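What follows is part of the complex, with its chains left where they were.
Note that the chains are named A and B in the order they appear, and that numbering of residues resets to 1 at the start of each chain.
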C-alpha cells in the first residue's frame, strides 16, 4: 500500500541546543521509502544516526544561534505488512528459544513497570490459551477501561499510573499494553508511526508483541486502522523513540502531521475477538 | 592486574524454567580472560548469548526436570583499566558530538527516572564546573546521605525512592548516581562486577559516566577499591544486567562470590575531591 506522510515542527530555540528527532520513516524489507524530503529552515546540517537497528534512523540537529527552527519532512512509502495467519494456533516461542535481541523486550522499562503488574496480568489474562488472544484481551481491557483524554497525562505518566487512573493518550495506552504483555512473559515494544485516518491527525503510538516468532502490531486506542500505519521506529517505550528529544532551551510553536493513502480501495483492518490473523510490519 | 573470580549459585527449580545469567566476565580490550571454567550440575547445555555488545555475554539455561541446579564459575582475568589523566580539564563532549550508541544512556530507565530529578540535580550539582567534579559531588552526596543497609530496599526500589528514603544497597546507590548524572545530561550506565576486597563478598554494582569521550567508573558505596574490579556487564540499569533473570518456578538456596588478587603490591584506588584522574574499564 502506498502512503504519503508529512510533518512540520516549528520551535523557538535559544542556543546551544541539540535535537534528536525520530520522524523519519523506517526503511526496511516491509516498508520501502519511495521518496523522501527533509527541509530545515534555517538550513542546518541534519545528521542521521542509527543505533543498533540500521533501518530506523534519527536526526540530530545542533542549533548554535537564536532562531525559529522549522523542520518539514515528507515521504512516499510503500508498506508491505505481512498478514500472519492462523495466529491463534501458531506454535508458541518459549523464552528458551527467543533470539537474544528479543529478550530485552521482556524487561521492565521507565514507563512499563511490568514487574509491578505480574499479579494483575496473571489474574486477568493468565488463563487465556494463546498469546494472540491474550494480547487481544489486554487491548480490549484497556480500550474499555481507560478513557482517551488529551491532557490527562504528562511526560511522567507510566503504565503503573494509567492502570489505576484510567485516562491517557495513545502513548499511555501503548505503555500499559506493553507492561501487561511483559508481565505475561510476552515480549513487547513501543512503536511510533504515521497513521492513515487517525483523527485528529498527529503522530501515533501503538505496540508490537512477539508472537510465534513475529512482531505483531496492536493498538488499544482503536483510533486508526492497523493496515494504514507507516512505521517510524520501535523501542522499549516512549523514551527510546520520542518524536523530539531536546537538550537546551527550546519551545514548540506548532506541529502538523499527516498521512494520506495514494490508492483507493482501502479496507480498514481492526482486530476483534474472532480475528485469526495479525499484522506484522 | 591479575585477579581470580568465582561464584557459585544454587537453585531449586521446578520445570519448565529458563535462566538468563549475567556472571561471565567481560572479554575485551581492557580485560583479558586468561582462563575460565563454567560447571553446571546437572550438566545442562549452557547457551552463550550476546546482544549488541559482543564482549559481554549472558548464559541461557533451560531446565526441563525438577532439580537442584548448581552453577559454578571461575575465571582468571587480567584487567588493563586505563587511568584517564587531567580529567577535570578534559574537553567536554556535547550531546551534538556523542556517538549514537552513547545517547541512549542519557534517557531515563526503569530504576533511574532522571526526568523526575532534573531540578534536584541542577540545584545541587549544576554549577560545578566540570563533569568529573560533578559526578564526584554526586557520589559524595549519596555516600553521605544514603545509608548502606541490607534489606532496606527491594526489586521495585528505584532512584526516585532512594533519593528520599535514603537507604539501600549497591544497586540503589548506582541507580541514584546514574539518575543524577543523566539529569545533568551526563550519560551514565550501570556496571556489574566482581570486586576485590569487597566486604562482605558478593557481586557488586557501580556505574560509569561518559566524560571526555571515555566511560569512567564511579562507586558511591566506597565499599571496594576502584582498581580491583572485574567487569561483568553494563546496561541501562539493573534490569539489563541482573545476575539472574529467571522465568519459571525457582528459588535460590545459596550463593557464594569471590574475587582474589593474584599479585601482591595492590595499592587501592579511591577518588576524592582532589583526584585528577579517573579509571576506565
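We adopt the following convention: a residue touches a chain if its C-beta (ideal position, glycine included) is under 8 Å from a C-beta of that chain, and two chains touch if they have at least 3 such contacts.
Being a predicted model, the structure only gives us computed values, none of them experimental.
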Original post:
When 2 copies appear, how many make the full set?
Top reply: 4
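To be clear about the criterion, only the chains that are shown with their structure count from here on.
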**OP:** Fit subunit A onto subunit B over the CA trace and report the rotation angle, somewhere between 0 and 180 degrees, nearest 5.
**Re:** 180
**OP:** Could you please state the distance in Å, as a whole number, between where the Cα atoms of subunit A are centred and where those of subunit B are centred?
**Re:** 31
Original post:
Okay, in this complex, where on subunit A does subunit B touch?
Top reply: 16, 18, 20, 49-52, 58, 60, 62, 94-96, 100-101, 103-104, 106-110, 113, 115-116, 155-156, 185, 239-240, 245, 247
